[in-house]
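A single protein chain has been omitted from the complex, and every remaining protein chain is retained in its original position.
This part shows chain A:
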Amino acid sequence: MAIVYEFVWQVLHVLLHIHRTLITWFRLRLRNWNGQLWSRALTALIVPIALSFPNQKNIVPAPGKRVGRRYRWGADGKSLEKLPDHIGLLIAEEEPRYTDIANLVVWCMAVGISYVSVYDNYGVFRRNNSRLMDEILKQQQELLDLEGSKQLSVEFLNNGTDKQDQQVLSCQSVLKVLSPEDGKLRIVQAAQQLCRAVEQREKTSKDINVTMLDSLLRESKSTPDPDLVLKFGPVESTLGFLPWHIRLTEFISLPSHVDVSYEDLFSALQRYASCEQRLGK
(Lines give C-alpha, C1' and ligand atoms only; values in the text may rest on other atoms or scores of the structure.)
Protein backbone atom coordinates (compact mmCIF):
# COMPACT_ATOMS: atom_id res chain seq x y z
CA MET A 1 0.00 0.00 0.00
CA ALA A 2 2.84 2.34 0.88
CA ILE A 3 4.28 1.82 -2.59
CA VAL A 4 1.00 2.93 -4.16
CA TYR A 5 0.94 6.10 -2.08
CA GLU A 6 4.53 6.83 -2.97
CA PHE A 7 3.81 6.35 -6.65
CA VAL A 8 0.84 8.69 -6.53
CA TRP A 9 2.98 11.23 -4.65
CA GLN A 10 5.68 11.09 -7.34
CA VAL A 11 3.08 11.59 -10.07
CA LEU A 12 1.59 14.53 -8.16
CA HIS A 13 4.95 16.23 -7.85
CA VAL A 14 5.85 15.64 -11.49
CA LEU A 15 2.54 17.29 -12.45
CA LEU A 16 3.28 20.23 -10.17
CA HIS A 17 6.71 20.71 -11.72
CA ILE A 18 5.25 20.61 -15.22
CA HIS A 19 2.62 23.13 -14.14
CA ARG A 20 5.31 25.46 -12.78
CA THR A 21 7.45 25.15 -15.90
CA LEU A 22 4.49 25.86 -18.17
CA ILE A 23 3.61 29.00 -16.24
CA THR A 24 7.19 30.28 -16.45
CA TRP A 25 7.29 29.49 -20.17
CA PHE A 26 4.00 31.29 -20.84
CA ARG A 27 5.12 34.34 -18.91
CA LEU A 28 8.36 34.56 -20.89
CA ARG A 29 6.55 34.13 -24.19
CA LEU A 30 4.09 36.86 -23.31
CA ARG A 31 6.88 39.21 -22.27
CA ASN A 32 8.87 38.64 -25.47
CA TRP A 33 5.80 39.04 -27.62
CA ASN A 34 4.89 42.31 -25.92
CA GLY A 35 8.49 43.43 -26.05
CA GLN A 36 8.76 42.86 -29.75
CA LEU A 37 5.58 44.81 -30.40
CA TRP A 38 6.68 47.72 -28.24
CA SER A 39 10.17 47.92 -29.63
CA ARG A 40 8.82 47.87 -33.19
CA ALA A 41 6.51 50.77 -32.36
CA LEU A 42 9.41 52.63 -30.84
CA THR A 43 11.63 52.24 -33.84
CA ALA A 44 8.85 53.17 -36.20
CA LEU A 45 7.51 56.21 -34.42
CA ILE A 46 10.16 57.72 -32.22
CA VAL A 47 13.64 56.79 -33.30
CA PRO A 48 13.96 57.82 -36.96
CA ILE A 49 16.79 55.52 -37.74
CA ALA A 50 16.71 52.10 -36.18
CA LEU A 51 19.90 51.68 -34.22
CA SER A 52 19.66 47.96 -34.25
CA PHE A 53 17.11 45.38 -35.22
CA PRO A 54 14.41 44.89 -32.58
CA ASN A 55 15.99 43.26 -29.63
CA GLN A 56 14.54 44.64 -26.45
CA LYS A 57 17.85 44.92 -24.64
CA ASN A 58 19.90 46.68 -27.32
CA ILE A 59 17.72 49.67 -27.96
CA VAL A 60 19.28 52.81 -26.56
CA PRO A 61 16.66 55.54 -26.52
CA ALA A 62 17.62 59.14 -27.19
CA PRO A 63 18.69 61.21 -24.17
CA GLY A 64 15.39 63.07 -24.12
CA LYS A 65 13.60 59.79 -23.79
CA ARG A 66 15.69 58.85 -20.75
CA VAL A 67 14.87 62.06 -18.95
CA GLY A 68 11.22 61.52 -19.86
CA ARG A 69 11.36 58.07 -18.31
CA ARG A 70 12.93 59.39 -15.12
CA TYR A 71 10.07 61.85 -14.69
CA ARG A 72 7.51 59.20 -15.51
CA TRP A 73 8.92 56.85 -12.90
CA GLY A 74 9.01 59.64 -10.35
CA ALA A 75 5.40 60.47 -11.15
CA ASP A 76 4.47 56.79 -10.82
CA GLY A 77 5.94 56.79 -7.34
CA LYS A 78 3.97 59.88 -6.36
CA SER A 79 0.75 58.39 -7.72
CA LEU A 80 0.85 55.49 -5.24
CA GLU A 81 -1.07 55.80 -1.99
CA LYS A 82 1.97 54.75 -0.08
CA LEU A 83 5.54 54.04 -1.01
CA PRO A 84 7.90 52.03 1.17
CA ASP A 85 10.62 54.08 2.86
CA HIS A 86 12.90 51.05 2.79
CA ILE A 87 12.64 48.23 0.27
CA GLY A 88 14.54 44.97 0.47
CA LEU A 89 15.45 42.98 -2.64
CA LEU A 90 15.91 39.38 -1.57
CA ILE A 91 17.51 37.33 -4.34
CA ALA A 92 16.74 33.70 -3.58
CA GLU A 93 18.24 32.39 -6.79
CA GLU A 94 21.51 30.61 -7.44
CA GLU A 95 23.06 32.81 -10.15
CA PRO A 96 22.53 36.52 -9.60
CA ARG A 97 22.44 38.73 -12.69
CA TYR A 98 24.05 42.01 -11.77
CA THR A 99 22.48 44.00 -14.60
CA ASP A 100 18.98 43.04 -13.58
CA ILE A 101 19.64 43.85 -9.95
CA ALA A 102 21.18 47.16 -10.92
CA ASN A 103 18.06 47.90 -12.93
CA LEU A 104 15.89 47.16 -9.93
CA VAL A 105 17.95 49.41 -7.69
CA VAL A 106 17.86 52.26 -10.19
CA TRP A 107 14.10 51.91 -10.70
CA CYS A 108 13.52 51.91 -6.95
CA MET A 109 15.52 55.10 -6.62
CA ALA A 110 13.74 56.71 -9.55
CA VAL A 111 10.33 55.91 -8.12
CA GLY A 112 11.33 57.67 -4.91
CA ILE A 113 12.23 54.96 -2.41
CA SER A 114 14.81 56.32 0.02
CA TYR A 115 16.48 53.12 1.21
CA VAL A 116 17.18 50.08 -0.92
CA SER A 117 18.74 46.90 0.47
CA VAL A 118 20.03 44.05 -1.63
CA TYR A 119 20.44 40.60 -0.06
CA ASP A 120 21.30 37.07 -1.02
CA ASN A 121 21.84 34.21 1.37
CA TYR A 122 25.30 33.24 0.08
CA GLY A 123 26.82 36.66 0.70
CA VAL A 124 27.72 36.95 -3.00
CA PHE A 125 26.77 40.61 -3.28
CA ARG A 126 28.82 41.49 -0.24
CA ARG A 127 31.89 39.83 -1.68
CA ASN A 128 31.36 41.38 -5.11
CA ASN A 129 30.06 44.76 -4.05
CA SER A 130 32.37 46.72 -6.31
CA ARG A 131 31.05 44.83 -9.31
CA LEU A 132 27.50 45.54 -8.18
CA MET A 133 28.32 49.21 -7.74
CA ASP A 134 29.82 49.47 -11.21
CA GLU A 135 26.74 47.86 -12.69
CA ILE A 136 24.45 50.24 -10.82
CA LEU A 137 26.39 53.31 -11.94
CA LYS A 138 26.30 52.05 -15.51
CA GLN A 139 22.55 51.45 -15.39
CA GLN A 140 22.01 54.84 -13.78
CA GLN A 141 23.69 56.39 -16.79
CA GLU A 142 21.72 54.35 -19.27
CA LEU A 143 18.33 54.47 -17.66
CA LEU A 144 18.28 57.84 -15.98
CA ASP A 145 20.93 59.84 -17.72
CA LEU A 146 22.25 61.03 -14.39
CA GLU A 147 25.65 62.65 -14.45
CA GLY A 148 28.47 61.48 -12.27
CA SER A 149 27.84 64.03 -9.57
CA LYS A 150 24.37 62.85 -8.76
CA GLN A 151 25.25 59.34 -7.80
CA LEU A 152 23.51 57.63 -4.99
CA SER A 153 25.08 57.25 -1.60
CA VAL A 154 26.26 53.78 -0.85
CA GLU A 155 26.51 52.39 2.63
CA PHE A 156 27.72 48.93 3.26
CA LEU A 157 26.11 47.48 6.32
CA ASN A 158 29.19 45.98 7.86
CA ASN A 159 30.57 45.76 11.34
CA GLY A 160 32.59 48.88 10.97
CA THR A 161 35.79 46.98 10.32
CA ASP A 162 36.65 48.59 7.04
CA LYS A 163 35.24 51.73 5.60
CA GLN A 164 34.01 51.40 2.05
CA ASP A 165 34.04 54.20 -0.46
CA GLN A 166 31.17 56.54 -0.08
CA GLN A 167 30.34 58.21 -3.31
CA VAL A 168 28.00 60.84 -2.11
CA LEU A 169 27.38 64.26 -3.20
CA SER A 170 23.72 64.82 -3.28
CA CYS A 171 22.35 61.55 -2.17
CA GLN A 172 18.94 60.67 -3.38
CA SER A 173 18.83 57.17 -1.98
CA VAL A 174 20.86 54.93 0.23
CA LEU A 175 21.83 51.46 -0.90
CA LYS A 176 22.67 48.73 1.58
CA VAL A 177 24.30 45.48 0.56
CA LEU A 178 23.37 42.79 3.07
CA SER A 179 24.34 39.21 3.77
CA PRO A 180 23.30 36.62 6.37
CA GLU A 181 25.96 38.03 8.74
CA ASP A 182 23.78 41.08 9.15
CA GLY A 183 20.99 38.94 10.54
CA LYS A 184 21.37 36.56 13.46
CA LEU A 185 25.10 37.14 13.81
CA ARG A 186 24.53 40.84 14.32
CA ILE A 187 21.97 40.10 17.04
CA VAL A 188 24.43 37.74 18.75
CA GLN A 189 27.14 40.42 18.62
CA ALA A 190 24.79 42.94 20.21
CA ALA A 191 23.97 40.35 22.90
CA GLN A 192 27.69 39.81 23.54
CA GLN A 193 28.18 43.55 23.84
CA LEU A 194 25.41 43.82 26.43
CA CYS A 195 26.69 40.81 28.38
CA ARG A 196 30.18 42.31 28.42
CA ALA A 197 28.70 45.52 29.83
CA VAL A 198 26.99 43.45 32.52
CA GLU A 199 30.24 41.59 33.22
CA GLN A 200 31.97 44.91 33.73
CA ARG A 201 29.13 46.07 35.97
CA GLU A 202 28.22 48.92 33.61
CA LYS A 203 24.71 47.56 33.26
CA THR A 204 22.47 45.04 35.00
CA SER A 205 20.50 42.31 33.31
CA LYS A 206 17.26 44.05 34.29
CA ASP A 207 18.24 47.06 32.14
CA ILE A 208 18.06 44.98 28.97
CA ASN A 209 14.88 45.43 26.99
CA VAL A 210 13.57 45.63 23.42
CA THR A 211 14.39 49.34 23.06
CA MET A 212 18.01 48.88 24.11
CA LEU A 213 18.54 45.95 21.77
CA ASP A 214 16.79 47.79 18.95
CA SER A 215 19.05 50.83 19.27
CA LEU A 216 22.12 48.57 19.07
CA LEU A 217 20.78 46.84 15.97
CA ARG A 218 19.80 50.00 14.19
CA GLU A 219 22.64 51.17 11.97
CA SER A 220 21.63 54.76 12.36
CA LYS A 221 18.63 56.39 13.97
CA SER A 222 17.28 57.46 10.61
CA THR A 223 17.33 54.06 8.90
CA PRO A 224 13.81 52.64 8.94
CA ASP A 225 12.98 48.94 9.10
CA PRO A 226 12.20 47.44 5.69
CA ASP A 227 8.53 48.09 4.87
CA LEU A 228 8.54 45.80 1.87
CA VAL A 229 10.69 42.89 0.78
CA LEU A 230 10.52 41.71 -2.81
CA LYS A 231 11.61 38.11 -2.97
CA PHE A 232 12.90 36.83 -6.30
CA GLY A 233 13.06 33.12 -6.87
CA PRO A 234 11.06 30.00 -6.19
CA VAL A 235 12.14 29.47 -2.56
CA GLU A 236 9.43 30.50 -0.09
CA SER A 237 11.53 31.68 2.84
CA THR A 238 13.28 34.75 4.21
CA LEU A 239 16.58 32.80 4.12
CA GLY A 240 17.98 34.64 7.11
CA PHE A 241 17.16 38.17 5.98
CA LEU A 242 17.46 40.57 8.96
CA PRO A 243 15.25 38.63 11.42
CA TRP A 244 15.00 41.48 13.93
CA HIS A 245 13.99 44.13 11.40
CA ILE A 246 11.25 42.31 9.49
CA ARG A 247 8.56 42.17 12.16
CA LEU A 248 6.10 44.28 10.14
CA THR A 249 7.56 43.84 6.67
CA GLU A 250 5.26 42.93 3.79
CA PHE A 251 6.60 40.10 1.62
CA ILE A 252 5.81 40.03 -2.06
CA SER A 253 7.17 37.21 -4.19
CA LEU A 254 8.23 37.58 -7.78
CA PRO A 255 9.20 34.55 -9.85
CA SER A 256 12.68 35.68 -10.88
CA HIS A 257 14.99 38.68 -11.06
CA VAL A 258 16.28 37.53 -14.45
CA ASP A 259 14.87 39.85 -17.14
CA VAL A 260 12.65 41.52 -14.58
CA SER A 261 10.81 44.54 -15.96
CA TYR A 262 9.87 47.89 -14.50
CA GLU A 263 6.22 46.84 -14.79
CA ASP A 264 6.87 43.83 -12.55
CA LEU A 265 8.36 46.10 -9.91
CA PHE A 266 5.61 48.67 -10.21
CA SER A 267 2.80 46.14 -9.89
CA ALA A 268 4.44 44.83 -6.69
CA LEU A 269 4.55 48.41 -5.40
CA GLN A 270 0.90 48.84 -6.27
CA ARG A 271 0.10 45.70 -4.32
CA TYR A 272 2.05 47.06 -1.37
CA ALA A 273 0.15 50.35 -1.55
CA SER A 274 -3.15 48.55 -1.12
CA CYS A 275 -2.28 46.54 1.99
CA GLU A 276 -3.57 47.63 5.37
CA GLN A 277 -1.54 47.34 8.56
CA ARG A 278 -3.54 47.27 11.79
CA LEU A 279 -0.48 47.00 14.06
CA GLY A 280 -2.19 44.68 16.51
CA LYS A 281 -5.31 46.76 16.90
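Quick note on the criterion: a residue touches a chain if its C-beta (ideal position, glycine included) is under 8 Å from a C-beta of that chain, and two chains touch if they have at least 3 such contacts; residues count from 1.
Rule of thumb we're sticking to: contacts and distances are computed from a predicted model.
With the options "Ran-binding protein 10", "GPI transamidase component Gaa1", "POTRA domain-containing protein" or "Alkyl transferase" in hand, the undepicted chain maps to the protein name "Alkyl transferase" (source: UniProt). In the complete complex, the residue from A:V8, A:L30 or A:A75 that touches the missing chain is A:V8.
Looking at chain A, the residues touching the absent chain are 1-2, 5-6, 8-10, 12-13, 16, 121-122, 180, 183-185, 187-188, 190-192, 194-196, 198-199, 203-206, 208-210, 212-214, 234-241, 243-244, 246-252, 275, 277, 279-281.
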